[in-house]
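Showing just some of the chains, left in place.
By letter and in written order, the chains are A, B and C; residue numbering begins at 1 in each of them.
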Amino acid sequence: MDVAVLGATGDVGRQICAQLIERRVLPTTSRLQLVGRPGGASGRASYGLRADLVDAYDEHAPLIDVALDPQDVVADVVVLTAGRTAPARAGAVADRAALAAENHAVFESYARAIARHGSGHEVVVVVSNPVELGVAVVARELGRHRVIGMGAWLDTLRFRREVAVSLGVRRHRVGGFVAGQHGDDLVPLWSTVRISGLDLDERRRAVAALRGGRTLDGFAAEIEGAKADLAGLMADDVAAAFDLIETWPPDLRGVSRPWLTHQSGAKTAAATANATVDLVDTVLDGRDIVVAGQVALDGEAAVAGTPLRGVLGVPVVLGPEGWTRVLLDEPEPDEARRLLAAAGRIDAMLAPWGLRSGTEAAR
Amino acid sequence: MDVAVLGATGDVGRQICAQLIERRVLPTTSRLQLVGRPGGASGRASYGLRADLVDAYDEHAPLIDVALDPQDVVADVVVLTAGRTAPARAGAVADRAALAAENHAVFESYARAIARHGSGHEVVVVVSNPVELGVAVVARELGRHRVIGMGAWLDTLRFRREVAVSLGVRRHRVGGFVAGQHGDDLVPLWSTVRISGLDLDERRRAVAALRGGRTLDGFAAEIEGAKADLAGLMADDVAAAFDLIETWPPDLRGVSRPWLTHQSGAKTAAATANATVDLVDTVLDGRDIVVAGQVALDGEAAVAGTPLRGVLGVPVVLGPEGWTRVLLDEPEPDEARRLLAAAGRIDAMLAPWGLRSGTEAAR
Amino acid sequence: MDVAVLGATGDVGRQICAQLIERRVLPTTSRLQLVGRPGGASGRASYGLRADLVDAYDEHAPLIDVALDPQDVVADVVVLTAGRTAPARAGAVADRAALAAENHAVFESYARAIARHGSGHEVVVVVSNPVELGVAVVARELGRHRVIGMGAWLDTLRFRREVAVSLGVRRHRVGGFVAGQHGDDLVPLWSTVRISGLDLDERRRAVAALRGGRTLDGFAAEIEGAKADLAGLMADDVAAAFDLIETWPPDLRGVSRPWLTHQSGAKTAAATANATVDLVDTVLDGRDIVVAGQVALDGEAAVAGTPLRGVLGVPVVLGPEGWTRVLLDEPEPDEARRLLAAAGRIDAMLAPWGLRSGTEAAR
């Protein structure tokens, strides 16, 4: 099984390549394709990255090659990290709409090349933002089931960790999913949270204690306030800003800590790469695993009686052929409200590119 | 066992931290200390890096904390990646002397803090350049056996890979060491090369074929010529420059390929981190392993009748308490000449800081 | 998270313990409990096994202790390998009914002790045979969702491998599940087979070619014939017997190869341990993974319009709290027939112990 990383020389791309080899996700008999843009720094650096990776991992590296033209992409799993990223520095505003305008062309160029020149079986994991736009563009070209966005899985891993920290356990003791739109519009599905060793009643009490009487209806306002507080603090004392986050509830920490990390100039390459390699590993290792991901829905699940259509982060079964089932039980009312609102905002974001969900009649 | 990474937020530092956790070199019960400078971007990013690493590896991460003052460094193994690095871009000149002037103060500040506030048992792996200067400074403060420079190990891994490529096998089929000074002044010890599955006669024939009648006496001129050729090519066509390298003998490839990689803008973070984590793993896992490294010698080995004193890259046995024995058989005459010349140049480089080797009388 | 292995000193138990530590499924901070019978060889050997495992894995072993009384079992996951096993030698007849009579008391003794003295959260993986009886006994004491039988997962892994061998790929390229009763009465769900890189049409053609026009309606007779052929051959030439198997279709190979392996005197400890550790790892690592397993159903799935009740091997989502959902689409008619027949035979096998499925009315 071969993997292509589009945008391999970016911070996240490099980290993904290193982890794919380091973790032995790719056996020595497979191929890792580093895909850059012809000409310019990215193309040059692709050759250098290849040399660096072989230097580091010759004992167990797969075959590594370089491609600088989208139509040369050949792989079973394609990781889409190409495109521009939001700047990592204090005060930088992550303008997802501007990103969208710039990255839409990148997404489309790769998706069309894969549709035209590919094997017809590639599974695409979208990492670049806006991840929902990437999923929509690729789904239109390759079919809905062969593309999944990584954002909801990263959000899920972060949410689980924050719940785990509050309970004093490691992340793998905590289950549950984050759905919705990647970024501020994510939807922590508190109703799906499970904690190893707690039965139903104990879990309900634990979750209630963690939430402290809050519902998701006030979550957007909380996020806005949190960012304002952190922006004020971080200029003088980033340690104090990280400390302040510790005083907040898990779902708010799960949104604000990565935001502050990015603002601190550290980027979030390790965590992003880790969540991505998780998904690639799942597709490659032949098992069907329940993950959260942005997928293009067509009514497979419903919330509050409304069938979901269009791109949205939800829990799905992911396997070698892409995602198959949606595993979403009826969420709590506040979760349903926030999820439907997120779906609407995604739809609006996609509208300029003619990527609105399903048929009009179905909405 | 705890590890501190000095300069954790640099490209190499970050990669070392990620690999230490990824490879499970550090168990969950140990501690990884990210050490940055107070104030400024490095300090801010240290906190962000901590958040990113915990996000990525919560399931099996060690305790991770941040220190911004050299006197707060507490660890069993200290990885010294702090200081300035040569710029990674086409045409950039790696001025090791200028680096030396800037990094000497960094080395000394950390070495003195560890000597004064440390446990008395830290083993230090020097990654920053000039690695020989770092080793000399740390050895003076902590004792010779507790410090090893990573450069000769990275050079060794690259040399083995290039020999392996020429023979069509993987790197672990090839043994042998690179000694001398890290960078252009390295000394490939062809006399130590071993190849799995070849007996003495077969190996001699294979090595002779790989060397093509060349000796190390012309190696410096070959390197100079190679860089000039690559510099001319890479502006227009970096792929062609990498292709050109393929036509050269293994020892020349081992020097010129990393140089071109660095010039391509790709840096060599993965390979540098890999070689470093190898050494840290060796120190932590309790075994005694033969590696090459820059160490401060005091006559433990001799070459052509001259006892070696001062910092030099040589094969040593590395274990939990640092390096113990030098394992250097009498090299071939051309190797001896180049090794002694490299030792002299290192000594000259160290002279301005009063770090000349041994006693004057002994030289 | 702690694991107890009931019957740790048996061939399979020992292998499970070794793999749990070898694969790092159990971190150093957790506990592995070796559970034997007081008095006699098993008790003595439990202490010896503890010494052997610590000897082997001291660097990363969990805390290992010994318990010789069912009421001292304390763990998050309990692996039930206690009880008698069918003899591994040529000509031995695996009398599952006789095994049932002997092992029922073992199952009940442990299940009751865990119900009475346990945490109320243990997940039990049943390895001993008849696995369906073990599941039924434990489910009655601890609740249906906290117990899963390993048999269907081992059958599934074997079936996938045989399909993979026929296609010339590795096992992880092949999906699909085996359901039914562990042993000769297993049900290969050909309709669930997926093959990486093949689309729907290609897969249908590939599966049709592999099945060669056969349906499951003749599978029982094929198995009977296969065993007779192998029994005749193996006395003189076991290699020829293994070679004969290679000429058969994948589903028949999947039943007959383990049978012959057992008869050859080699036992199947490695494969059994591997499938078991897979399930334990899934329960411990916090992810929800789709596996096949024997579970006690209460109408969660239906086949040919008949809701399934009682113990049966089916695909389920397995996670930290046990199994949650059944993921069984309507199978093909021949699969449905064989599955319902297997369910009936399991029910009959359980009848003597008052473990018939659901309420009579529901049947």
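Here is the rule we go by: a contact is a pair of C-beta atoms (placed from the backbone, for glycine too) under 8 Å apart; a residue touches a chain by one contact, two chains touch by 3 or more.
All values derive from a computational prediction rather than experimental measurement.
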Copy count for the complete homomeric assembly [3 present here]: 4
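The rule is simple: only the chains that are shown with their structure count from here on.
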Chain centroid nearest the full-protein CA centroid: A
Per Cα centroids, the chain farthest from chain C: B
Rounded Å distance between chain B and chain C, as computed from the means of their C-alpha atoms: 50
Computed distance of Cα centres, chain B from chain A, in Å: 36
Set of chain A residues in contact with two or more other chains: 171-172
Chain C residues within the chain A interface of the complex: 1, 76, 119-121, 160, 171-175, 194, 196-199, 284-290, 317, 319-321, 325, 327
Contact footprint of chain B on chain A as seen in their complex: 9, 14-15, 18-19, 22-23, 28, 41, 43-49, 51-59, 66, 90, 157-158, 161, 164, 170-172, 234, 238-239, 242, 257-258, 260-271, 273-275
In the complex with chain B, residue positions of chain C that touch it: 24, 27-29, 59-60, 285-286
